[in-house]
Structure formats: C-alpha cells, structure tokens
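As you look at this complex, bear in mind that one protein chain is not there, while each of the others sits in place.
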Amino acid sequence: MGIHTYFRSLNELERIFRCPGKFKFEVHTVAAHSWKVVQYAKTLADIEEKHGGVVIDWKKLYEITSSHDYGEIFIGDIKTPVKHSSPELRVLIQQVEEGMVNHFIEEHIPEEFKGIFHNQLREGKDDSIEGLILEVADKMDQVYEAFSELQKGNSEREFVVMYRNALVKIKNINLKCVEYFLEQILPDMVNEETISSVDIKRITEEALAL
Amino acid sequence: MGIHTYFRSLNELERIFRCPGKFKFEVHTVAAHSWKVVQYAKTLADIEEKHGGVVIDWKKLYEITSSHDYGEIFIGDIKTPVKHSSPELRVLIQQVEEGMVNHFIEEHIPEEFKGIFHNQLREGKDDSIEGLILEVADKMDQVYEAFSELQKGNSEREFVVMYRNALVKIKNINLKCVEYFLEQILPDMVNEETISSVDIKRITEEALAL
Amino acid sequence: MGIHTYFRSLNELERIFRCPGKFKFEVHTVAAHSWKVVQYAKTLADIEEKHGGVVIDWKKLYEITSSHDYGEIFIGDIKTPVKHSSPELRVLIQQVEEGMVNHFIEEHIPEEFKGIFHNQLREGKDDSIEGLILEVADKMDQVYEAFSELQKGNSEREFVVMYRNALVKIKNINLKCVEYFLEQILPDMVNEETISSVDIKRITEEALAL
Amino acid sequence: MGIHTYFRSLNELERIFRCPGKFKFEVHTVAAHSWKVVQYAKTLADIEEKHGGVVIDWKKLYEITSSHDYGEIFIGDIKTPVKHSSPELRVLIQQVEEGMVNHFIEEHIPEEFKGIFHNQLREGKDDSIEGLILEVADKMDQVYEAFSELQKGNSEREFVVMYRNALVKIKNINLKCVEYFLEQILPDMVNEETISSVDIKRITEEALAL
Amino acid sequence: MGIHTYFRSLNELERIFRCPGKFKFEVHTVAAHSWKVVQYAKTLADIEEKHGGVVIDWKKLYEITSSHDYGEIFIGDIKTPVKHSSPELRVLIQQVEEGMVNHFIEEHIPEEFKGIFHNQLREGKDDSIEGLILEVADKMDQVYEAFSELQKGNSEREFVVMYRNALVKIKNINLKCVEYFLEQILPDMVNEETISSVDIKRITEEALAL
Partner (left out) sequence: MGIHTYFRSLNELERIFRCPGKFKFEVHTVAAHSWKVVQYAKTLADIEEKHGGVVIDWKKLYEITSSHDYGEIFIGDIKTPVKHSSPELRVLIQQVEEGMVNHFIEEHIPEEFKGIFHNQLREGKDDSIEGLILEVADKMDQVYEAFSELQKGNSEREFVVMYRNALVKIKNINLKCVEYFLEQILPDMVNEETISSVDIKRITEEALAL
C-alpha cells in the first residue's frame, strides 16, 4: 500500500531465528544480527580508512549492511548446505529472492522512491570495498555467535564448522581491517576463553577473608 | 555413526518453528506438528475404513505420516511461495532434499537397515489412499493452526490465506473422511468461534448471585 | 461436541512440559516426546522383525505409541515418586485417568467411533511385543533427554537418576531390539560424550593456517 | 544436607507453571503466584483488623501464605478435577504430599529446627482467620489471573470456570475483607474491562490536533 | 582489552527488553529496535533529500542512529517518567551515562581510535537534520510498537500514551519527511486497523464454494 508496508515488514526479521534446528544457549534474530553487522561494519570501515588510506562511501555501506538480509522475509531460512549443493540451485534461489524483492518494490513502493529502494535492497556483497567490508562484518557475526556458544559448552559440531569456515572466509579477504581483526581483535577473543573458568571455592574463601 | 545419529537428529525438529516471520500467539514446532498429523491421520483412516469400505495399509500410513517432514532437518524452512515460484525450482529443491536424505542414509544407517530407511523416509504424498490421507492430515493441521490464531484476534493476512488454501486443498480430495471432516468436524470448529466471546460482567453477576 | 473436540484437544499436549520443576537447558513438550516415541518405536519394530523373526501388528503399535500420553490432558503431570509412593495410590490414579478418558469418549465421540477410540486411547503398555516396544521407546526418550542435559553440563541429580533408571528398565526387557540398542546404539551415544569437548585455540590456529 | 537443600529447592517453584495445558497469553509461575498471595493476604489482613476488630497472628499468616504451595515441589501439578474426582483419592494425595514434606524435613532439616519447619510447611487452610484469609488470597489470584486472560480475548472455557468458581468460593467466606473485596475492589476490576477497548483512529486524530 | 570488548558488548542489547513491566504480546529487544531505527532513518533521509532539497551527512546519520541506545548497556532501562521527574535528575542521569561511555572508551579503545569512538557514541539527538531524523525514527518505532500492541487487543494504557506522545513529538518536528509520514504513511497504518477483523464463517463458506 506504500512505504508503510515496507516499514511494517521490518518487524518480521525480529521473528526469524538464525541457525534453526541446532541447540543454542542463546537465540539470535535476523534483526539483531543485522544491527550487529551494521555496528561491526562501521568500525571496520573506520579502521580501513585509517590504515588503508581509502575513502569509504558511507551511504552505500549504510544501505547494504542494514538491508543485507531483508530478502529473508520472502525466502525464509534456507540452510547453507542446500544453497551450496549445486551451482544451478544457488543461482535459481538467488533469482527467486531478487524477483520477490523486485516484485515487492513494484507493488508497494511509490514511483518516486522505486529507484532508491531498488538500490537499497540490492545484493550488496560485490567486490567494492563496501561490499567486502559487509562480507567481513557478516562473517564476523558468525565468529562471535559460534564462539559464544562454544564458550558456554555447546557441543554441536555445527558451531565448530561455522566458526572455522567464517574465519577462513575472513582471512582470505584482502583488507587492512581484516589484518587488524586477525592481529588485534581475534587474539583477545581466544584469550578470553582460556581465562573463563571460575573457581567458586577460591572466590568464596577470598570474599570471606576480606 | 549408526542409528544413534538418526535418533539424535529427531531432536532438531523440536527446534524448527512453523510459519517463521509471522506474528503468532502460539508457536508450533515441526515435531509437535508431526505428532498431530500422526493423530489426525489415524482417525481419518479409521473413518475411511468404516465409511469407504477400504483396507488401510497401517504400516505405510504410520511410516509416511510420522516422517513426512523429516527432510526439513536438512533443507530448513523454505517459504511456500518460494517453492511455488517456478516449477523448475520446485523440482530442484525436491531433488536436493531427496539427495540429502539419501546421503544421510548411506552415511549413517547400517547396511541391513538401509532399505527400510529409504522406504520410511521417502516422499509419502502419492496417490494411494495412505498418501491422500497424509495430505488431508497435513492440511488439517494448517486449518487448526490458522483457526486458532484467527480466533485469538491475529490479523496477519497469512493466516487467512493459509486457512482458506488448506480448506480448498482438502475439499478437492476424493475421500470419505474428507466428507466426514467437512460435514461433521468443520462446522463444530466454525461454530465454536461464534460462541467464544465472553461477557465478564454477566459472569460476575451470576457468580455473586449463586 | 464430536471429533472436533478430540482434534482440538491435541494442542494441549504442546503446552505440557516434561520434568517440571527441574532446571533444563532444553524444554520438551509432551507432544514432541510423543512424536519421538512414535519414531523410535517404528525403527525398534523394524529391528525386532528383522532380528527376532516376529510379525508386528503395525496398527496396534501406531495406536498405542502415538496416544500413550494422551491421558495427561486430564491428569496433568503427577511426579513419578508420587505415583510410586503407594500401590494403593497408583491404582487409584490410574483408575481416575481411565475414568476420565472414558468419560471424554462417552461425551464427545459419536456412537459409531466409540469402540475405535476406546481401543486407541487404552493403556498400551501390556506384555505383547507392541506393548513392550512402547515401553522401550518411552524409556529411550528419557535416556536421550537426560543424556542431552548431562552432556550440556546440567548438574541436577534428577537427570542422572532418570538416565540410570531408564537404562535399567530397558535392559530388563527381553527383546532383540533391546540387544541392538545396548550393543549398537548406546555405545555411540556414550562415545559422543567423550569426544565433545572443543579446543577453540587449536581450531583457530588451524583455520588461520589454511 | 541441611537448610541449604531447602533454600535451593525454592528455585523449583520458579519452574512450575500454573494451569498447564491451557493456552495462556501470560504464563505464571508458582513462585510468582506465591508472592502475590503473600501481598494480597497482607492487605486483606489489614482490612480485617480495621473493619473486623480482630487481631491477626502475623507470624502465622506470614508462614502459611508464603509456603502454601511448597508441597508442589514434591507432588507436581495435579489437575483440580483429578483431586476432586473422589474423596478417597483426595485424602490419599494429601497424605502423600504431607508424607513427602515430612520426609524432606526429617532428612534435611537439622534437629533444632525440625519443629519450626513442620510448623511452617503445614497445611495452612484451616478455619482460623489466618487460614481463611489465605483461602481468600489464593482464590483472589485465580480471579486476577482468569480476568487478565479473558480481558485479552482468551476463549478457553477453563478461565471462565476458574473465574466463576473462585468468586463463588470467596463470597462464601465470612470475613470483613471479603465484603470489602466484593464491594470496593471487584467492581473496579469489572469496570476496567468495559473501558478497555481502544479506538486508534480517534486517538490518532486527537494527537494530530494537539 | 581492545575493540573486542566493544564488539562483544553489542550482544548485551539483545538481552535488554523494551517497555519492562508492561504486558506485551510481542517483546522487542533494544538491538532489534536499533536496527529498525537505522532502517526508518535511511528512508526518512531519502525522502528528506528528495522533498527538502537538502544534503544528508550519511556517515553521521549512520553513526548516530545505529549507536543511539548503546548507553543502555551501562545505565539499564530507566523508566521515562523517572527521567522526567525533575530536570536536575535528568541532567545527572545523562552525565552519568556519558561518563560511563567515556570511561569505557578510555579503558578499552586503543589510542588511535579513541576520537572515532567518542564521536560515534556521542548523544546524537541535536538540532542538525541528522539529529532530527534520528528523533523522528526513534519515535516512529514507538508508534509502530504501540500500534501493533493495540491492534492485537492490548489494553494497557501505557501503549495508548506511548502512541499518542510519540505522534505528538513527531508532528512538531519541522521536516519534509515528517509531512510525508503524516500524509502518506500514518493513514495506511490507521486504515489497516479498521480492516483487520476477520469473519471466519464467511471465509469458510467462500473456500468451500470454490
């Protein structure tokens, strides 16, 4: 009916959960994931500007990060192995998703804003710096999600695989912010794991001795 | 590793929710849905035997109803409009699902039980009486789920569409148990809606007058 | 009012949680439990036919497994120790449950289906092969539920007790599928526990070395 | 092991839900219910002292209200109709519950506090003023719980029945605080229902006209 | 320890719920709210550029919208009436929040990025176009949240008040995108309410007549 239909639809991403089927100590919605990707990307872009001597197109980065999973409203959550089971299927699914997003825009967005929405809701993971930063930020959230589960004692293999694959994807992207992540951020994360065990007996004795 | 891998995997259907993205007063898991389909089908088959003078293959019905959504463990929840967006995609997705189920059986199920599992986990919605009863039972759960949401005041169009489409699907299946459902069961359901509003004031006065 | 009342009532078992009062990392509904019992029983019966040279009455197995906890709709969740506190109380509670199920059938099920429903909703755990398979499948779900909690680090004694008692119950049932479970399935489960700890540091280093 | 076992057990009442099996817009734990009963009783007793010219034994009231559902830790949630299905069963269940509470005290509570705990955890609903106030407060929470569901559009008959039966129970108790409840509190509650519908269109227009 | 501490902290906003204490049919996290504000603001800014002939500082808008509630990690959820109870308290609370954010930056963010973080995490609601758009987007989410509750039948006065106050706040902001919202978007929303009631009987009859 207009932009209202688009605004209201955002609510749906609060009701789609990531990693369906697997046991999780903490559930994440696609909406919350999208917000964290926005936040990571902002800082990654700051690092890239500072260390890489490049100029970020902030409007583009803003658009592609915040909307990068909007298409899940139409498509639902198709498991990654399915998408990758054949190149043919992958292309078809992507075509369907793009077709549905385009159909939504044509049906609901007023003429004067159609161009803007086609732009905003386009697939953002291209080879531009902004597209690459989105890819890093998206994978970084998988690293954080999987790490947090493993740290709590989750023994689902899926989280080990997710953690490892996301790391491999990130490290093969040629950006200064990736270097920074691998050298400055990831070691802090891994180190946190090794100091996380708690000795209640000792804490109790120390508290009583105060 | 063996049948243990299969038994443990059943737990995953307790963590996949039906109708993702839409607001629901009550959430249903695929496991609970599967159980209700098993129960509906049992009674529908009893009606069919009684009114249709046919003999049900109970083993087959048991197998295909209880396992009819097992493939969602591999595929995830692909939204219905996606599946129907092109016949080509639909066939591809079904091939991928079957391929993954077959791969699972080949990898995990011991030789002597492979045949049994290929049989159990096959697509059950064929033109046999048992396949048709499964189709009716599966759609009946959509009718019950959607009705229950609408009755509570859910205004998502999706539930109106789901309710209507499921009813249309059911009524076009040529079984005696469908006749029974339309004539004996559905009217009770619809009638329940009209008597469901509650007058607290009157109830209070009546209680105090006792 | 008719079979609708029965179909609608199934929804209630989605709202009764197993093991109330105890801390659980994952909550299970009676509906999901019932579905898993249906699935275990199907495979156990296949094993029994293959290894035991017997013929299963599949209709009976279907009926008694899928409905085996239906009575909880009327009775609620009475803790096991209560039921076992005196033989007198146990008999009384069982009589009340059967009375309520019978009352429900008499009040809501049409004359022509009363016999079928009395049959379907009867207590199924008798000494027939099907009754014994139901008992094994029901206890197997306790084994899986308790194992899954203990594996995640749950320190409630109740789950140790549940795991042990269910195993003891199973191993004293004289069926070929029990032998198969103890020799082929249980070792895979226990072995999974010992390989489940995750070394994040090593995984990180391996991923970065790829 | 001592009073620690008792203190830790309180946590269990946070995990037992009232009215299992029925659809509820809002779920209540037995712990939260117990707290509300404590709060209602305190005010009811204040009213009784003021209007009835009696002296409340505050220690007794404190003890019996806050612990009145502690026995559910051992017994679980047995549905009311079960308890009332035969006087014989009711007596037996109550004996089992008392036996289990006594067993817990004998096993875990140190000698010097056994008397106190037998007193605290006794059945409190006797004919004393404090026992009657507990009965009123307990039923008042059913009135509030059921009202809140009906007001939100819940069409489960169980809540109508619960609301009505609780009101009838209350009004037959001969206390000044019951008179106050019926004349001063209940009318405000019922009146709230009739003013609760919201006209979004009008509110929007008024806001825009400001 | 570094930027890792900041990235990990984002997770906390997934665990803070909006509007605590009030009954809600649907719960919203601060993370999901933040994402929706990012999305609204993007479109509002597009409208403003198109209709207002202004140039948006997209980097600034990106920063202030996505981080506008980050301070809640330190402060928690202080109810609006508290903040407004005295100008003195309001100033003090804001000073504490800013002090805590600054303390966090000084303690955890590396020297070279401190300036960037002080900028990113600053209070964004100033009188610039970007600051005003943030204010509109933030209030628009209150409108959507409250509308969605009222539409489902929520009778808490708080949502009527929230809806009304947010509308009044929005309409007093002098922006072209506000005009667009009031004239093009809000009427669609209000109109949706009036068409939302569902006649199950009619739908059933129509479906059966197909």
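Here the chain labels run A, B, C, D and E in written order, and each chain numbers its own residues starting at 1.
Going forward, a residue touches a chain if its C-beta (ideal position, glycine included) is under 8 Å from a C-beta of that chain, and two chains touch if they have at least 3 such contacts.
Since we're looking at a predicted model, the values are computed, not measured.
When the whole complex is considered, the residue among C:T5, C:N102, C:Q151 or C:Q184 that touches the unshown chain is C:Q151.
What subunit E contributes to its contact with the hidden chain is residues 11-13, 15-17, 20-23, 72-79, 81-82, 85-86, 88-89, 92-93, 96, 99-100. One chain is missing from the display, and on subunit A it is touched by residues 25-26, 148, 151-153, 196-198, 200-201, 203-204, 206-208, 210.
Of the residues in subunit C, those that touch the hidden partner chain are 23, 25, 147, 150-151, 153-155, 160, 163-164, 167-168, 171, 182, 186, 190, 193-194.
Definition applied: only the chains that are shown with their structure count from here on.
Within the list D-E, A-E or A-B, B-C finds its counterpart interface, over half of the contact pairs alike by residue number, in A-E. Contact of a single residue of subunit A with at least two other chains is seen at positions 11, 13, 23, 186.
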